[in-house]
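Omission of a single protein chain aside, the complex is shown with its protein chains in their original locations.
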Amino acid sequence: MSFLRSLNIPGSSLTAQKFRMEIAAQNMANAASNAGSRVYAKKTAVLGERRDYGAFKREYSNAVNEINSYGGVEVKSVTEDASFKVEYDPQNPLADENGYVKIPNIDTTEEMIEMMLASRAYEANVTAFNAVKQMAEKALEIGK
Amino acid sequence: MVTPVSAAGNAEILNKILAAGAKPAKETQESFIPFESIFKEAVNNVKLTEAVVQADAIKVAAGDADALHTLTVDMAKADIALQMLVQVRNKALEAYNEIMRITL
Partner (left out) sequence: MANANSRAGCFSFVLIYFYLVLFYCRKNIRRFQMRSYLEGLSFQVLQKSLDAVWLKQRVINNNIANAETPGYKSRQVKFGDTLEKLIKKQSFDKQSLEKAVAELKPKLLVNNSTSDSESGNNVVLDKEEIELARAQLEYSYIVAMLASEINRLKYAINSGK
């Protein structure tokens, strides 16, 4: 597949965490938006384990093949939550007949925490990435 | 042939036992050096280690190189095997020249 495939494990996580941050940022940006009848749907990234089976399906044949199929993590799907809160604002041009405006059910604090978690996970995986690189470079010293 | 051993865990116990059983189980008792077998073995080692290094090179090109220590160890073994063969050849040549010098 690629040279030093083990880099894909932390690498996949870097991609996934970045995506998570983007989703959280998008949610935060749209926290107060209201487009009338259509409300912004809060997005959530669903993470799942990623596997690289390569050319053949080698799962579970032995410990080595199992471990060689590990691929880190990936975003399996993005769920959308279209639930909304209502706010009484009769002056708003988008208010319905009772004066209520629909706004997305987004808690900015929650989204901030999500961003911090994703950032922390990103850092942990950067350390892991550097560890793999350092080990591979160390292997060159065998023949010296 | 010397089988080098590095101690793991209980160093003294290991060293004692391994020193006591100095004759490796596989080798037969021989009171002379069978030079021909040494030379053949050296050539064979070079062939084997070279083949492994070539296979590794193909794996790298095809993109299947993950555990890179395998590559470096195989390269080092190929080096050692070739150096062994060259030294055996040199010694043989020296011995031959020595003998040729005697019979004058």
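Labels A and B are assigned to the chains in the order they are written; within every chain, residues are numbered from 1.
Going forward, contacts are C-beta pairs under 8 Å (C-beta built on N, C-alpha and C of every residue); 3 or more make two chains touch, one makes a residue touch a chain.
Please read all numbers here as calculations on a predicted model, not as lab measurements.
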### Message
On chain B, where is the contact patch with the chain that was removed from view?
### Response
1-6, 8-10, 13-14, 17-18, 21, 24-28, 30, 32, 34, 36-37, 40-41, 44-45, 48-49, 66-67, 69-70, 73, 76-77, 79-81, 83-84, 87, 103
## Note on the structure
Note that chain A touches the chain not displayed via residues 6, 9-10, 12-13, 16, 46-49, 63-64, 66-68, 70, 72-73, 117, 121, 124-125, 127-128, 131-132, 134-135, 138-139, 141-144
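The rule we apply is simple: only the chains that are shown with their structure count from here on.
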### Query
Per the centroid of Cα atoms for each chain, what is the distance between chain A and chain B, given in Å?
52
### Residues of chain A that touch chain B when the two form their complex
1-6, 68, 136, 139-140, 142-143
### Summary
Interface with chain A, chain B side, in the complex: residues 60, 63-66, 68-69, 71-73, 75-76, 79
